[in-house]
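Attaching a single structure in structure tokens format; questions to follow.
A single protein chain has been omitted from the complex, and every remaining protein chain is retained in its original position.
Going by the order they are written in, the chains are A and B; count residues from 1 in each one.
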Amino acid sequence: MAEHELNKGYWAIRNSVAFEDDADLHCLLIQGREAFKVLDQVCPCNVFLQNGQMKHTLLLDETAVPFADVYVCRNREDAYLLGYWSSSVELVDWITRHQGALTEYSITDLNESHGFLTLNGPYAWELCANALGTAILGMPYLSVMPLKPGMVFRAGITGEYGYHLMVPAEHKDEWTGILTSAGKSFDLEVTGSADRAQCSLENFFFDLNREGQYGLTPPELQLQWRLSRQKTAYPGSGAMQELREKGWDRRVTCFITKNPVRVNDEVFYENDPVGQVLSAGYSPLRKEYVGKALIRKPFWHAGLNCFQVNCQVLETISTPVIDNRSIHVNFNLDSYFTREENEDGAV
Amino acid sequence: MKIVISGMGAYCALGSSTKELWEGISQGICGIGPITRFDVTPFETKLGGMVPGGDNIESDEKRLLWYALEAAKEALKNANITDNRDVSLVLGTSNGIKRKKIDDISYGLAGELNLGGLVITVSTACTSSSHAIGFAADLLRRGSARMVLAGGADILTRDVFAGFYSLGLLSKTPCSPFSNSLGTTLGEGAAFLVMETEENAIRRGIHPQSVFFGYGISADAFHDTKPDQGGSGVGTAIKNALRDSHLQPGDIDYINAHGTGTAANDSAEWRGIQHALTDHALQLPVSSSKSFFGHAQGAAGALEAVTTLICMQHNVIPPTLNYNRPRSFSPNDPVASGLPRKHPVRYALSTNSGFGGVNSALVFGRKEAAHQPQKGAPRPISIVGYGINTDEEYISRFVPYDDLRSTDRPAKLLAGVVAMILDQAGIPIRSNECENIGLFVGQDHLSAESIDDLDNSIKERGINHLSAAAFTRLVINYPAGVSCRLFGLKGPLAAVAARPGNGMTALCLAADYLAWRDDTEFVIVASVDDQEPGEGKFAGAVGLLLQAGDGQSPVCLRGWSMSRNFDRAAEEALKMSGRSAGELPSSPVAASPARPDLCTVVDTIEGMKNTNQRLFHLQSERELNYMGIDIILERMD
Partner (left out) sequence: MQTDLKEKIELRESVLHDVAEILISALHLKIQAVDLDPDTPLFGTGLGLDSVDSVVFIVELESRFNITISEAEGRRALRTVNSIIDLVISKKQDNG
């Protein structure tokens, strides 16, 4: 994608609202008396959810490598698995194989009948309130609610307000029209996965298609928080236990550098290789390159500016690497229409 | 039967009577000012809605009693009551006096006034006195009381101020609900209504203008301090109040909102109002009287009810003071005029919400307003579960550690017995069924450990760095709120105390609620005691699950009654069960530090399996200054 096109979508995510017809997002509906028991069998997190609550977790293979990046969600007595994985057919099969002897449940692939329209941005909430009604303002981060045409999941992987609206396929065009039309006064941009991916990189969200391709485990990915420390029986728990006993010696760490880098470029400390680049992209907000590198112990800390990649300085950094505008926006007081202009011209 | 309000009393930042309250409201005078009672130097906020002259009272205990007494005396005087023997008391207080039993204030007040009726304390944080008003109406409807002094009292202490401050909830300027500055201003005071049936009032020769129509209460089941942002709990309380009043959304002409001024409350409350009243909400004036006298904590519900009623009597509605620019997504008409507005009100709604996710809504009207009769016959009640839990860790079998992380022992004990009962009844946790389950808890003290945590944090870090976590646990309804959150219980939530037995009092109030209303199908009744386990002391929770309808289980609650006249308590309970006095021998129920009253009830139910006896009359131990409580259980199989 041309940089100026990337920039428009990027700036919309960072400053106003961006719309995406989200073809990457998948959703399974699990219903029945044992729906949550099924999820409890296969998820490494606890699935004791309040009505409307979502929790971000992973599904692990037997070697504790994640193959699905998911949210478990509760809407009354229905369970949803929302997220990113390669094949729903394979996932349903995997769940069936790993859920033990449970029978009172059914799984429906909602992508067969629904589409996802995603809104990301510091004023996405305001657009949603205008287009869908103010009830959406009552949704905390990581919550799900039935709303107008279908369901809305408040999540997002850009670090800004994010809403995934799940609509019946036959209504997708209609709702695309409604949202993009309401978005005109918000300087809404239609974006694609590249804009979203750059923002998720800056906020250190896990990407199954980037760092998820290297066979890394949750501690190496800095994703231990997605697992319950108290749960001992889930697919991959054996491997996790072994890993905890053995320890691990490398970790995905965020970096910044002034010049372009490529995936698999080696990272050096003085002349010693200490890691490799897993992903990188240009940050228009920081005006430099941001990326993730797999760095070995003990160099794997943030805040160290002593590394080189391609003979250029590489500095490890804490995440998120930007100060998301959404952190400073207050539903009660702020509005897109009374926002302040900033110096960069990024409004 | 009409419930009328024959007298009112108020004692707050605007003055020491309803006359001074009205003068303040009618002139748009803000009673919020600098706090001088305790040192506010460590805080960036220095304001409170302080009772004039309150600083001069020498102790917190005397201060609380004084406020309550003055407001109560005014209400009784306005109601032309000179003999208090027929007057019961339902008093709401959020904090009472630190480290004392929460109902000490009620017995102190009842003693000073020589009240001869029931004495019941409600402690549900900031809805305490609105709950009190609702329960008072229930007592009158059931004939358990003839006249009731209903309301509440709370004082503002340094600890409470510091606790709210630590949570970032206080405004640096006088609170301006629904306006563009965020935060609340704490206050204090007392307010009471004298409530009785219209028939009783006429018999006494008085003709009150104000009528109480109904109430609704609910639980958010969301968070220990923050309201459910979707406003569903507020919405449910309002819907239940309308249902109790036999009214439609379009009948409401004005809302006196809880309107604390905080970001979390005001937005959630407005969403809840819209949820319940739909399009009609958009045309309604919605104001918050906290802008005049601050947030009087447990007394807020009664004080705001008095404000609403006084204004109705003058054909006006009170404004929201200190209003600058509207906050986004707030009421279209917050009555931001600075002065009361002429506005005819047939029916007014008064809403309140509190820590632990508790909500209340009261409906008042004018005498001329149409009235529907209450339900003719009560629904039968089955007891479908029961248990005793003395193991703090029992709850861990049902709930992951992370969800219990910041709770205390009473909360865990209560949650354990609730889990036990739900499991027994085959009701899955957080199921749709749980949304229709209420929880009434008899409890009269806080966790000593949590109080110690707070005090220790103040000693170690200073008052402005006290433990916010400990502070959130210091409301009597905290354990109940935790259980609602853990299990998804969204029905009516209450925490009550009364002597001789908190548990049996909760049982009678819950049974009244379940039998005579139809907005809830199940109520869990429990009591929790958190004494240091030691020789002869009980630390645990006891619970029963009541379900509306016959045939749900072999055990039924056939009759219940509370009265200061012990014979009357027994007679009424027996009459409900279709038996007459003397027909059924009674068994005593002691309530002691060793064994709470509900334990005996549970033991009796358990023992029913091993005896041919079908009817059981349980009677609280007759102590002279307290009420008699009688219940009749029947085995149906």
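Quick note on the criterion: a contact is a pair of C-beta atoms (placed from the backbone, for glycine too) under 8 Å apart; a residue touches a chain by one contact, two chains touch by 3 or more.
Treat the numbers as computed from the prediction; the structure is a model and nothing was measured.
Among B:A369, B:A469 or B:A539, only B:A469 touches the chain left out of the display. Looking at B:D224, B:E304, B:E392 or B:D597, the residue that reaches the missing chain in the full complex is B:D224.
For subunit A, the residues touching the absent chain in the complete assembly are 56, 140-142, 204, 219, 222-225, 229-230, 244, 251, 253-254, 269, 298-299, 301-304, 306, 318-320, 323, 327-328.
Within subunit B, the residues in touch with the undisplayed chain are 166-168, 223-226, 401-402, 405-406, 461, 465, 467-469, 472.
We adopt the following convention: only the chains that are shown with their structure count from here on.
Listing the residues of subunit A that touch subunit B in their complex gives 33, 46, 48-52, 74, 76-77, 129, 134-135, 137-140, 145, 228, 230, 330-335. Residues 180, 182, 221-222, 228-231, 263, 266-268, 271, 274-275, 327-330, 399-403, 428, 430-432, 435, 485, 488 of subunit B touch subunit A in their complex.
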